[in-house]
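Since the structure comes first, as structure tokens, the remarks are kept for the end.
Here the complex is missing one protein chain, while the rest keep their positions.
Our next item is chain A:
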Amino acid sequence: MAAAGGGGAPRALSQKEQDIQMMLAADVHLGTKNCDFQMERYVFKRRTDGIYIINLGKTWEKLQLAARVIVAIENPQDIIVQSARPYGQRAVLKFAQYTGAHAIAGRHTPGTFTNQLQTSFSEPRLLILTDPRTDHQPIKESALGNIPTIAFCDTDSPMRYVDIGIPANNKGRNSIGCLFWLLARMVLQMRGTILPGHKWEVMVDLFFYRDPEEAKEQEEEAAAAPDFAAVTDYQAADQWGGDQWTSDVAAQPVAVGGTGAEWGAAAAPVSAADGWDPVGAPVPVDAAVAPSVVAPTGWDPATQPPAQGWE
């Protein structure tokens, strides 16, 4: 079963099949080595190495159900999305931004839903969590306050007091991001903000968690990129045949190439295929293209100039 409809099928994939393909790529279907008895209905099979595989068709159905419940709340500010885990925090914040909900990232102060004397006291109408195990405190409190709870449950997650459990992998960073992205898109489609057939212009990657070092690196590269664009125009106008400039141009993309996602994914091996001849006409490079592969040979002098030229 699963999403066999990808691959070499001649017809175009339906929205549901595309979503399931994305979920497979993000490892949403991989559970853990244990299975809670209430999650058995969502499990497809147990792999030979002990990991349970989740049936993504059912995940998609539960996502739809959760989206319907979210849309039924008239005031989106009454919904609280929460994640104590770092992997889910960015996703939760972005989800709240696009759907108008309220996000709590990090520690949940006990008593937020029950202690009316606290400053952070709030009475939500719906609660969305990334993991019933790490976020057990909000679950306990919502049970006291008549608050329905939606949660992404792994195969070994406790389902007590969870009203809608979406079977999914809540351990991987890509997985959590993908799920919140899908849920946000479904909610917006049901509300009518996005049309169903079209692609949502917000990218999945926006919901993925970034390590602080990784985030810093990407920002530095993004800052350097505008300089990069200026240089290439200059280069295209003047054929500088010099190794120096072409090498700079080529070596810089090596560093930038890691952020293929941010650059719109036109990871063009085009230039690589052409071959960056050290001598000869430098191929005019578009600012957006970040060839991830650069011919390794003959670049020894080239590795040094970027260090000097770009700092």
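One rule holds for everything that comes next: contacts are C-beta pairs under 8 Å (C-beta built on N, C-alpha and C of every residue); 3 or more make two chains touch, one makes a residue touch a chain; residues count from 1.
Definition applied: contacts and distances are computed from a predicted model.
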| item | value |
| --- | --- |
| "Ubiquitin carboxyl-terminal hydrolase", "Origin recognition complex subunit 1", "S5 DRBM domain-containing protein" or "WD repeat domain 73" - which is the UniProt name of the missing chain | "S5 DRBM domain-containing protein" |
| Residue of A:86, A:110 or A:145 touching the missing chain in the full complex | A:145 |
| Option touching the unshown chain, where A:61, A:78, A:156 or A:205 are the choices | A:78 |
| Chain A residues that touch the omitted chain in the full complex | 74-75, 77-78, 116-117, 121, 123, 125, 144-146 |
